[in-house]
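First the structure, then my questions, so here it is.
For this depiction, one protein chain was excluded, whereas all remaining protein chains were kept in their positions.
Note that the chains take the letters A and B in the order they are written out, and that residue 1 is the start of every chain.
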Amino acid sequence: MKPPSDLAAPPDPAIDETVVTENPVAGIDQTAGDFSYNVKYDFDAGTGLNENTIRYISSVKKEAPWLLEFRLKALKTFLDKPLPTHWATKDLENINFDKIRYYLSQGQKPKRTWDEVPDDIKKTFERLGIPEQERKFLAGVEAQFDSEAAYSNVKELVKKQGVIFVNSTEGLREHPEIFRKFFGKIIPTGDNKFSALNSAVFSGGSFIYVPPGVKVAQPLQAYFRINAENFGQFERTLIIADEGAEVVYMEGCTAPKFSTSTLHSAVVELVALKGAKIQYITVQNWAANVFNLVTKRGVAHENAEIKWIDCNIGSRLTMKYPGVVLKGRKARGEVISIALANDGQHQDTGAKMIHAADETTSNVVSKSISVGQGRATYRGMVHIPKHLKGCKNNTECDALLINTNSRTDTYPAITVRGDQNATQHEASVSKVNEEMIFYMQQRGLTEGQAMSLAVNGFINDLARQFPMEYSVELKRLIDLEMEGSVG
Amino acid sequence: MSASSSSSTVAHSATGAFTPDAFAAHLATQPSAPAWWLDRKRAAYESFASLPMPKRTDEAWRFSSIATLTLADVQVGAGVPAGLSIESPFGPVALTFVNNTVVRSGERQRADLPPGVLVTTLSDALANHSELLRKHFMAQPQKLGSEKFAALHTAFIADGAFIHIPRGVEVAAPIVVVHAAAGANTAVFPHTLVIADDNSKATVIDYFVSLDSLSPLASGPSPAPQALALALGANDLYAAHGAHLTYVAAQAWSRDTLSFQLNSTVVRRDARVQSLNLHLGARQARHESLSQLQAPGAFSEMLALTVADGTQEFDQRTLQIHQAPNTKSDLLYKNALRDKARTIFSGLIVVDPDAQKTDAYQSNRNLMLSDDAEANSLPGLEIQANDVRCTHGATSSRIDPEQEFYLRSRGISKAAADELLTFGFFEEVLQRLESEPLHDALRSLIQTQFQK
Partner (left out) sequence: MSQLEIKDLHVAIGDKPIVKGLSLTIRRGEVHAIMGPNGTGKSTLAKAIAGHPDYTITSGDVLIDGKSLLELEPDERARAGVFLAFQYPSEIPGVTIANFLRAAQQARLAEGEELDATAYYKRLYSKMDLLKIDRKFTSRAVNDGFSGGEKKRCEILQMAMLEPAFALMDETDSGLDIDALRIVAEGVNAIRAGAHPPGVLLITHYQRLLNYIVPDFVHVMHEGRIVKSGDKNLALELEAKGYDWLKKATAA
């Protein structure tokens, strides 16, 4: 093994400003969705990745020695592992790992003014109805989003219930007795190349512990303690719901995200102990130059329930297959997924359901929309091993193709052993019904409006599963995405 | 035993028993073949020898047992034993091959054929219909993972069936071809090539059977790893403008056989091909089936029935490629799994960018009859045109307990109820075939699998 860079000392903070402005990935059109600014990073880990990068991150975060060891081992795993291009898209080969910044330290974020934000982004925020405060944060104008006022009541409330809700650094430093037990256990470092990368360089993300029997009434949101790091490239999230506890977590937002980076690689681990329920809701709308490669998995113990609700819009390539390991009897797992792939985008999403106990049930519903030359892929895995009884999986995938050259793929893999279980997979591909469009046009809608309505109708049953404010934004976002898809 | 340990290293090498010497010996048996044929064989051998064996990480071999794909310890060019009797459940036989050699050419049946219909051997076609053979023999791409084995087939094939139905001719009775393997450790390379010319109509049946074992269908104890037969079969089906071709392949190799069956179907304008593969035999059977819908109006119906028991593995890979607008394909593969059997179904529907108005369907149904059986389903879609109707489904389930209770409440034992319900499960596929006698023949073959 050879480190990719020969830097011997911690990287020079003033290093190579030009890297930021040049297109870090060759051959992609960055005119749409590339919101990067020409900025000066005062303190960061430089570009490229080697042991020193890791040591730098760990020292800035004042981490315990075991965690530095963990990161260094993960780096080795990352470097050793090949890209999974024997099944995944070759586009992964276009990621230039040497030109990526792996850490920007907190409090030293770039500053810019609202005037510098491109007009089309301001317009998009406007049309999506993003609150003023959030707009500035999302555009990178403010490093800190003042959430205290808006959410302090909720924070107080959950604190009284004994809920721990901190970032990853604080979680591992202040509550190792709770978090260390599960950290990296649901998704081991070596699970895939990108989980290894995250394990090496992670920062930000949420660590949450909900004590036994506590039912958190309102959804916890990444917004609650939002800061730039939280919206970083390599965030790490671990949620533990103790016996009988219930929690809903929401991340992301529908606004196009300002991003200085082309690689986002998060790891999210969920643990639902006996009888617990976790719902994890994601809505993401990445800039069109971003590789979004995320590993998400939960373990559901006896009678527990884990539900992933996931909406993926934007990005150049998203690879994300939320999974549930159904470890205890009568555990339930669910993935609800919406993906929209526009021109130049590939949404490679899906679900993994690993049944490991009797009478476990899993349900996957996936709907994708391909617009222009966009490509939506469903990849699924259902595994019911030997000698289990009464396990059930149901999977439904529906793809909607808008334009003649839109593309969709479906690649499920289902393994069932024994005669006491049942699985069912159904998938369909269709286009928007022309009669329906004509009908709406006859009532005075433009073709574009009619198309938007039809697409919203297509995902309506899933969109309803999102919290109200998200589903409203989702609808507006689809309207925006559908513009220019017809005529 | 030093001999077997050395052979087990050979087993995982790229050529196994099919060494350059063995190839040279094989070529020597075909002195009168035309140059193009020999050139193709040499090129195929080169490519066979240079291609690696499948690896665990190959997507085309996902879930397949790789370690047991051995090409060692088999005998190339075994002789034909005397005094064989072969029973065909499909009625009169047009051609019979044993160990790659034609033994009976069914003159009587062939005499009944309409004028112009050719049912002959590949050797005869090499001599008399060389251009047609050259155009169609193994001419389609191998897209499903067995490039190496297809090359091996071409390199070592000695003979096979060549069937040509001329323009506008309809053949009422099925044309039955028997491909048999006899003797221990035999390697056979069965091949059937069918050209159905414009607006012709015919039914062709391939029956694959081993003659050596006590009973080809008896599961018995697992054979020792060194007792291995190899059957590496391929077919080329070509349905020209408006042709109707029905193709049935019944595979009943012995339980020590490693079987490959590589099917290629080309469907031209307004033509229709219906194929049904019945899988009963072999230790491990890989079946690859490619349908290319090449012109508007083309329709390919792909059917399969599998009864898997003992420790059998049936590995089925299918590809429906819609290359032209207004084409249709419909796939239905049903597996009944007993004992410790494994099945893999990996199917893909591909709709090319301009193949609008495609209507494609794909369905894999697994009936789990034992707690030790394993079914893997990988139904796939790759769609690049929007005005299409493409759906697929895969289910794995046991017999419906209510149905079983209903049968048992009429006094039928559990074993008999399971058998009856398995037949009921298969009936949907059988009913797709028009010919009633064919249903009966297939049912009786399936029945043998239950009488043990």
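Throughout what follows, a residue touches a chain if its C-beta (ideal position, glycine included) is under 8 Å from a C-beta of that chain, and two chains touch if they have at least 3 such contacts.
Because the structure is a prediction, the values reported are computed rather than measured.
Since one chain is left out of the picture, which of the remaining chains does it touch in the full complex?
B
Could you pull out which residues of chain B are in touch with the chain that's been left out?
On the side of chain B, residues 400-403, 405-414, 416-417, 420-421, 423-428 touch the unshown chain.
Heads up, the rule we're going with is that only the chains that are shown with their structure count from here on.
What is the distance in Å between the mean C-alpha positions of chain A and chain B?
Chain centroid spacing, chain A to chain B, equals 44 Å.
What residues of chain B sit close enough to touch chain A in their complex?
57-59, 62-63, 353, 356, 366, 368-399
What residues on chain A touch chain B, complex-wise?
The touching residues are 86-87, 386-387, 399, 401-431.
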